[in-house]
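Removed: one protein chain of the complex. Kept in place: all other protein chains.
So, chain A:
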Amino acid sequence: MQNADAVVELTNVRKEYSDSTALDGVSLTVRAGEAVAVMGPSGSGKSTLLNMIAGLDRPTSGEVVVHGTDLGKLSETGLALFRRRGVGMIFQFFNLLDDLSALDNVALAAQLTGTTAGQARKRALELFGELGISSRRNIYPAQLSGGERQRVAVARALMNRPALLLADEPTGALDSKSGEQVMDLLLDLNQIGQTLLLVTHDERLATRCATRLIEVADGRIARENTLERA
């Protein structure tokens, strides 16, 4: 079933590792503007699911279509080009380059698409302003707090205006206060139309900012709820 406004379409996706099955036949559709939260116990396959959608890994079988592109048909280089503009990704442990300043970390994403250094830094500064971290722009990741680091990572993910934002436990490494700030940020983004798929352990945060909740267990989708946002 091709869905006109579907951003993500997974059909019967399986992922096997040498000693385990991480995904065991997952089918899932995410439509534009949705905020989907994925929950489930540790080792249930949440990160694997996200990696499939981001084109970071390939399924053993099944189809992954994002923005109408079948990722299975793309080469490694094709996947890289897809990631540049197609998705933005946020990780639990930020994954910032330690030897670039906060601003350069963010500008980097635009430079990869061919934007000049000056243009990239200009756009990054705008995002820093929107995310309220302008004062931290010339600081290096090692001197930033966890919440600040994650906001820099969010800025980097948004740099190329991706239609889909993926977040793997974005608050997992943060205290509850900075966690909530990041959640608020994602909620704001979704309310202005940003499609969002996030993995989290925190049910309270999930119910607060997601429009749909998916529970994963043993590599399968166990339950699906549409939520009214608080």
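Following the convention adopted for this analysis, a contact is a pair of C-beta atoms (placed from the backbone, for glycine too) under 8 Å apart; a residue touches a chain by one contact, two chains touch by 3 or more; residues count from 1.
Here is the rule we use: contacts and distances are computed from a predicted model.
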Out of "Monosaccharide ABC transporter membrane protein (CUT2 family)", "Putative ABC transport system permease protein", "NADH-quinone oxidoreductase subunit K" or "tRNA modification GTPase MnmE", the chain not pictured bears the UniProt name "Putative ABC transport system permease protein"
Only one of A:56, A:125, A:163 or A:227 touches the unshown chain, namely A:56
Option touching the unshown chain, where A:11, A:29, A:69 or A:111 are the choices:
A:111
By the contact definition given up top, give the residues of chain A that touch the hidden chain.
47-48, 51, 54, 56-57, 76-77, 80-85, 89, 91, 93, 95-101, 104, 107-109, 111-113, 116-118, 121, 140, 142, 156, 160
